[in-house]
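The complex appears here minus one protein chain, its other protein chains still in place.
Moving on to subunit A:
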Amino acid sequence: MKFLVCISNVPDTTTKITFTPDNKEFNKAGVQFVINPWDEYALTRAIELKEAQGGTVTVLNVGEADTEPNIRKALAIGADDAIRVNAFPKDAFFVAQQIAAIAKEGSYDVILMGKESIDYNGFQVHGMVGELLGIPTVAPAMKLDMSGNTATLEREIEGGKEIVEVNAPFVASCQQPMCEPRIPNMRGIMTARTKPLKVVEPTGEGARTEVASYALPPAKQGVKLIPAENAGELIKLLRNEAKVI
């Protein structure tokens, strides 16, 4: 089985979000970038399946050179090789085109990614890749088992889950509790340095959407504290003042 795992490079979860003075771009200064947390589920599960049943795991990132430390981290966790499409990820469609082109060229059987990226929160790329390749997408998947060419997945639906069976090739976007994401060990970090990382140029059309500007939500007014003895007062405030009950 040839696994292709797509990872994106995102600001660490605890980052305080700020923008450039014109509000057109995220302010990267002093920010630590990590592998998108949802993608770690995809990566770890692909490695587990490879270890159990054989195959290869290729990581793919659409990004500029500054994403390479996190690509190396994915190699250290256990991927075999990596591809970086050398381009700023302009929008979901642009990224999906790159992934679909690589997937097609390399004849990958299973294409995994995280449910969404924690910066853009698009939750779009999986379906676009599936449609571009004309193969099924299962999103968001909480469980993935493979037996030969057939995959059994649990897909989250509002209020429950579905068991879906598809044959490779397919795309799945992953979320917990699929597996326990792994962290690199020393040996992994050492071997990652020598694993192949191929850089290719982007293909396809440009983006279909453009961020005109970013904004922060209005600051909270500050918390209104109600004494514990008088807890019932809160309910009156929620009805009469906040008008939510």
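In this section, a contact is a pair of C-beta atoms (placed from the backbone, for glycine too) under 8 Å apart; a residue touches a chain by one contact, two chains touch by 3 or more; residues count from 1.
In this text, contacts and distances are computed from a predicted model.
The complex appears with one chain absent; UniProt names that chain "Electron transfer flavoprotein alpha subunit" among the candidates "HprK-related kinase A", "(Fe-S)-binding protein", "Electron transfer flavoprotein alpha subunit" or "4Fe-4S dicluster domain-containing protein".
Considering the whole complex, the residue from A:Ala29, A:Ala65, A:Met186 or A:Ala212 that touches the absent chain is A:Ala212. Annotation: of A:Val62, A:Met128, A:Ala168 or A:Ala192, A:Met128 touches the absent chain (contact as defined above).
Remark: the residues of subunit A touching the chain excluded from display are 11, 13-14, 17, 19, 26, 37-38, 92-93, 96, 118-128, 130-132, 136-140, 142, 155-166, 175-177, 208-217, 220-221, 223-228, 231-239, 242, 244-245.
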